[in-house]
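Have a look at this one before I ask anything.
Removed from the display is one protein chain of the complex; every other protein chain stays in position.
Let's turn to chain A:
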Amino acid sequence: MAAPCVSCYAALSYRLFLGGRVSLSQKQGVWKAAAAELQTGTGSQILRLRHTTGVSTKKNVAALRRETYTVDFIKKQIEEFNIGKRHLANMMGEDPETFTQEDIDKAIAYLFPSGLFEKQARPIMKHPEQIFPKQRAIQWGEDGRPFHFLFYTGKQAYYSLMHEAYGKLLEVEKRQNQLQAKGLFSEKTKTKDLIDSRWLIKEELEEMLVEKLSDQDYAQFIRLLERLLTLHCGSEEEFVQRFRRSVTIQSKKQLIEPVQYDEQGMAFSTSEGKRKSAKAEAIVYGHGSGRIKVNGIDYLLYFPVTQDREQLMFPFHFLDRLGKHDTTCTVSGGGRSSQAGAIRLAVARALCSFVTEEEVEWMRQAGLLTADPRVKERKKPGQEGARRKFTWKKR
């Protein structure tokens, strides 16, 4: 039986082997050397022809191409940055050895004052690692063999992470099975309380892996980690914690004014508040009978409208300290309602120093400690007001 495959061997199949060059610049795959290689047939082994035409994509414009930086370029930039830092320290009369990034920022702001509104458009001098985006170096060695065993999947970092996570899952399951077989398995949940941390978001994960992800990929990964958590793994905690970020509770950022003492030994606390264009400053005394003086005038006379007086009383009423504190305030600007709001905010902030942290958190949740950001919206051209349009006429 004659072998039918003679023809396919006769149709010479060769493949070109080009050793990978260690450079980050993206070259076009121009395989014009194919024909020349066939004739010369030097040193390479089994040559196979790959018919790839040298098509240059129209999008290969310098402006659209992603900038690739070589390793040498980045190194040079780092050296230049370090030398420049020392020069700057000399210029400012500081010690070059102990010149920190904050000092650099201050020096640059002093030497190059900029009136630009956009903070990111102002002159900066930072370490090149923060300026140039992180890139992946060339993925294969001199002989053309890729370094990573999952290189041919296209998404090596993501899939290797999935592989690792799944490996850990299998390990934990195996260990639990072994313990169960010996009868030593206990249902104790040793997992840390995860209420103060959140999963990494997709952008953060992309940044960590230096690789683009799709939404489904991200969802799969989070699902795998959740599954790992449900197995009560004690040993894989650090692995999972790498992908969680802490969520700081807002109230911990609350600035509490310290209590001051005047000549008579009376405790008091001062604070400021704003609402629209009204600015207020309030002094709340630790003990008193609930008297409020605004700009030297009693609040009953300064705010004839009940609604404004209710606004002043709200912080005290919320904390059940209605008749226990004396207050003196100064207020300027705005109208009657905004002045009342400004004083309310100032009084609430001042009260924080006399009150427990829990009550501060309650006040924050009630909205007493948040400055109202609403201001009058500007009028736009082509409209009668900020939102109101001119009357629409059909013809």
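Assume contacts are C-beta pairs under 8 Å (C-beta built on N, C-alpha and C of every residue); 3 or more make two chains touch, one makes a residue touch a chain; residues count from 1.
The rule is simple: contacts and distances are computed from a predicted model.
A single chain of the complex does not appear, and UniProt lists its protein name as "Small ribosomal subunit protein uS2m", one of "Dynein, axonemal, intermediate chain 2b", "Small ribosomal subunit protein uS2m", "EARP and GARP complex-interacting protein 1" or "AP complex subunit sigma". When you scan A:132, A:151 or A:199 for touch with the missing chain, the hit is A:151. Touch with the chain omitted from the figure is made, among A:133, A:167, A:234 or A:335, by A:167.
Of the candidate positions A:102, A:118, A:143 or A:238, contact with the hidden chain is made by A:143. Within the entire complex, the positions of chain A that touch the omitted partner chain are 1, 3-5, 9, 13, 15-21, 26-33, 36-37, 40-48, 50, 52, 138-140, 142-146, 149-155, 159, 163, 166-167, 170.
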